[in-house]
Every structure is written in C-alpha cells, then in structure tokens.
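The complex is shown incomplete by one protein chain, all other protein chains being positioned as in the whole.
Naming follows writing order (A and B), and every chain is counted from residue 1.
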C-alpha cells in the first residue's frame, strides 16, 4: 500500500509529521510490518530527531545553517536563489527515505523520536511524501 | 517479522552488530528478501563502514568529533550534558534506518562492509534496535 501525503509547510525548519504518518499506519490495519516514508523533493529532507525539547531542533538547524551558508563563493548554481544550493547540500547530508518498523499496529519509534520534514528553503506551500506500508 | 534487539554499548564509538543482525536473518528462514534495521534513539545512530582496518573507523570518529565539537557556543540545548547536543547533530548526519537485501539466506553486505551502532554519548548501557525482515 502506498499513500500520498501532502504536508503544508510554513517556512524553513523542522515540521513534525509523526501524527500524519502514524495515522496512515493505523488506517492500514498492519500490526507488524514496515513503514517507509519518502520525500519527493531535493531541497527539503527527512529526519528523526528528539521530540521533547525544541531547543535541540533549533540548535540542529543553526548548526547546519552555519556549516552550509548561503552565498558561498564556491556555488555556481545560483539562479534559483541564494537558499537553493545550500538546500541541495543539506538534503544530501540528511535523509530522503526512512523506514520504521511497525510493532503492535503502531510506528516503532523510540520514546523521544519524532519524524520531521526539514524544509531547507525559505518558502511556504506543500511538500509531497509517499508512505509505503507492508507486513 | 519484527525482532527487538538490545545491544550492550560500552562507550563512545562504533560497535559492530553485524553478527546479531545476521543471526536474526538466519532465524527468519527468509532466503531472498529485505532486512531493515532501525535504531530507537536520537543520540546514537547506524552506519555501514569498512570492517577490515580499524584505523578507518577511528579516523571517521575523530573527523566527526572535530566537525561537531562539544561546548560549541552555538548550542543552547546544554542541560543534558556537553555530549548531548553534538550527539543529536551526529545522528542527523548519519543513519537511523538501514535496509539490506537478503541473498541466499544471508545479509547481502559487500566483502568489506560491517554494520555498526555508532554511540555518540559517553555512556554505557543498552541501545534498542528493531529488525524487520520480509521476503
């Protein structure tokens, strides 16, 4: 089963999609299996991070922004805006697909794990996810 | 089939779990399929690395420690100790799930590939893995 999810994004940063993906798992009725999430973009990415203290996610984002700054003289791919090339690099360093086992009908995430779409561009609007669920 | 593995970790570094995961594959009886390993934590991660010369793994760890040092003034998430925020960043840069095809009843790893839990914190104690196996 493959379900398409469209997630409304409101700007750069980590957007929690744990609930939407967990709902797709529950709807599937699968009790023990595997849920794979895939993002259909190259300037945003997926990550699993601490869901408790938001300061951990803010620091993660600040750190990556410092590692991959805008307007680096190395970039030649500049015509799509100053936030485009850093976004491709950040996407390459993080994840485009994540597979999470299903246990007792629920996503087998650890206590402190949340699933995030990490928007790297300064934009609003939808991002597309594919969710595959199997036994 | 989902199997829960608890791995005893004895401090920062790469801990080989190839044997434990390969045993779960053999027990499953699956001859051709897919084995997905998922780590239920955000301050440790998974990686596949060279299993021959340990100097490659030591250099990898030294390099990442230099890229993501402790006590960076950028960090605001500091109350869980100086090794916590670097651990979240290192986990985001490496892997939380890995999927390895099963060929002839065995993990389809290349000759020089080993599967490691990469503990980023200075701690001892168990880390939890979920292993999903399907045809």
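FYI, a residue touches a chain if its C-beta (ideal position, glycine included) is under 8 Å from a C-beta of that chain, and two chains touch if they have at least 3 such contacts.
What you are looking at is a predicted structure, and each value in this text was computed from that prediction instead of being measured.
Contacts to the hidden chain, counted on subunit A, fall at residues 1-2, 4, 36, 38-43, 67-68, 72, 74-77, 84-85, 88-89, 91-93, 95-97, 99, 128, 130-132, 134.
Residue positions on subunit B in contact with the hidden chain: 32-34, 47-50, 53, 55-56, 58-60, 62-64, 66-67, 93-95, 98-103, 108-113, 134-135, in rising order.
As a working rule, only the chains that are shown with their structure count from here on.
Subunit B has its Cα centroid 20 Å from the Cα centroid of subunit A.
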